[in-house]
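Missing here: one protein chain of the complex. Every other protein chain is in place.
Moving on, here comes chain A:
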Amino acid sequence: MAETAELRKTALNQTHRSHKAKMVDFGGWDMPVEYSGLIAEHMAVRTGVGVFDVSHMGDIQLRGPGSLAAVQKLLMNDASKLQIGQAHYSAMLYENGTFVDDVVLHKLSENDYLIVINAGTREKDVQWVRKQIGHMPGVHINDFSDYYTQLAIQGPKAAETLAKLTTTDLSTIKNYWFTWGQVCGIHNVMIARTGYTGEDGFEIYIPSDEPTSSRVWGEVLAAGAEFGIIPCGLGSRNTLRLESAMALYGHEISETINVLEAGLGRYAKIDPVANPDKGDFVGRDALVAVQEAGGAKRKLVGLEMLERGIGRDGYPVFTVGGERIGEVTSGSPGPFIKKNIAMAYVPVQYAGVDEVVAVEIRGQLVKAKVVPLPFYKKPKKVVAAPQG
């Protein structure tokens, strides 16, 4: 492959390379795709714990007395509902209701918000934010992407692992909430109960200098050793999020797919009665128009292959009669559920559960069935019955 522009590196790049991770170009970043093997990493996160370097993610902070108004205009979810220390899923939309990017919005304090954005869209996102809200009064926009090393510690043993490294009582942090605490001796680390794997887990935001980053990485691995922790790459991050049916920018969501098609309408607060404090936001009019016209014409569905074959990203989807109706957005074997699965866009009349369609796999039509999403749901915590 020809060398193109210099790839960007996280502070842990040398750590990954010295531990023989397999590296790939991911959206212009030199990132580990796998360490010991994709399936082993996937299984570690489902059954124990794994750690990912996700420092390529971007971080935009909006501060000032006008920041809530700016966030409300910029993003589709209703930020007025967030309490300090709470986060939620949201997105930046184009005027036509398609995606600039999906994000996680954190309310750090009154008049202080942190938007975590995707790596591949970082420059575009920052420009978009400045263009849309840069002129609004009382809001200060900062791109802090390079200031954080972000580690995702994920899996049913993530809390027990991180608990050994922090003085914070992690049981007080609910899903999609965060706090600040001491981690590996570093004060005021943001500790968020968030992730992209469908498991319980945490994302921690530490200073991005190399010695600190590699030290914390090593301490997380040491703390998780008794639970079989392994370092994980973007390969397993992808299969984990696919089993959990979480959208990936450029696949399930993009500048050609609108929120309602993507099945993410519950995060787009377009109803003024249900969300009196939300008001207008970029892309709202288009979504209202789609809804008034009877809703999305195509829909994101889950497919389970009925015959031998793996429907991969970009493969066309047909009716069993051979009429082309859509395309796979992401497809792979599901290492934990042990089924070949895919997500795909199809017209609504083919989107019902149990509908049988066909995916063209290397020239052959292979049958698949529409199944409910997500493919995998983490088991509910079993509370031990009281003794006696």
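In this section, contacts are C-beta pairs under 8 Å (C-beta built on N, C-alpha and C of every residue); 3 or more make two chains touch, one makes a residue touch a chain; residues count from 1.
The definition used in the following text is that contacts and distances are computed from a predicted model.
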{"item": "Absent chain [UniProt protein name; select from \"Sigma-70 family RNA polymerase sigma factor\", \"ABC transporter permease\", \"Glycine cleavage system H protein\" or \"Heavy metal translocating P-type ATPase\"]", "value": "\"Glycine cleavage system H protein\""}
{"item": "Of A:Gly97, A:Gly120 or A:Pro333, the residue in touch with the unshown chain", "value": "A:Pro333"}
{"item": "Hidden-chain contact residue, picked from the options A:Gln72, A:Thr239, A:Asn258 or A:Thr329", "value": "A:Thr239"}
{"item": "Missing-partner contacts on chain A, residue numbers", "value": "1, 3, 22, 33-34, 37-39, 235, 239, 308, 310, 312, 332-333, 335, 362"}
